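Please see the structure below; I have some questions.
Excluded from the complex is one protein chain; the other protein chains are retained at their positions.
Right, chain A next:
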Amino acid sequence: MMSPALFLLALITLVPFFSIIWMSFNDVSLMGGLAFEFSGLDNWQRVFTDPDIRSSWLISLVYFLATVGLEMVIGTVMALLVYSLTRGSNIIISLLLIPMFIAPVIVGLLGRFMLDPSHGLYAWLLNETGLFDGNILGSVGSAMVAVILMDVWEWTPLVALIVLAGLASVPEDTLEAAEMDGAKYGQKLLYIILPSISNILLVALLIRAMDAIRFFAIIFITTNGGPADSTKIIPIRLYDIAFRFFDLGYAAAVGITMLVFSIMVATAFTKLLKRQETSS
């Protein structure tokens, strides 16, 4: 009964999974038809010694910490503000969520348009106010800030939405009890609200972290890793290796390290979540 389904499952997940592992031990060429040439651990040795890969991982880490950190902080503040509204919160939430529904590629295109040195609105504003003069996406440093902010703009609402759901579950009378105990808003936030929603915050963090590791579209469409590889996070590097240099065996090895890293992050989070649950 189950065999057709299992067969299909094998076809779309297991076969690619194992073939990519096999690919990572081969020199794969596409010229004159697909050809595998066994190369042992050559690709894996490169993964761990290639300075380009190392710098891409570092850029990824910076990118990861900056985007996820900003999204968590701004998203939480946004949720607290919306939650404190007495009226109109529904329409505000709907408006806040709009960025989330725009495809990342479109966000990238929008960003490119707004930051264009000759006719971009933001480029003009920054130039007029004297804050930044020059090609934003074309300069090391500013390009990284720009792509980070684009990601933050798109995904902060998701964090806000998740945190908002968490806030709704903080019992009103617990907050009132704290108020009667003499807690000011900041103390309520620190001692009651944040500990109560710490699980939800972890979930939001997990979702965003998993996304940030494999993040691709915005950078691909805006800087494509440039200038001077300053925004070349690991997925962009992987794309280059695979589809610009067609070094598919090496790309497979890089892809597997990304997968392992994702699994490690997810495991760490679920462990944290479990610990939270048993302690509270």
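Criterion: contacts are C-beta pairs under 8 Å (C-beta built on N, C-alpha and C of every residue); 3 or more make two chains touch, one makes a residue touch a chain; residues count from 1.
What we mean here is this: contacts and distances are computed from a predicted model.
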Omitted chain (choose from "Cytochrome c oxidase subunit 1", "Succinate dehydrogenase/fumarate reductase iron-sulfur subunit", "Carbohydrate ABC transporter ATP-binding protein, CUT1 family" or "4Fe-4S dicluster domain-containing protein") - UniProt protein name: "Carbohydrate ABC transporter ATP-binding protein, CUT1 family"
Full-complex contact with the absent chain, from A:196, A:230 or A:257: A:196
Selected residue (touches chain absent from view) among A:9, A:81 or A:177: A:177
Residue ranges of chain A at the interface with the undisplayed chain: 171, 173-174, 176-183, 187, 191-192, 195-196, 279-280
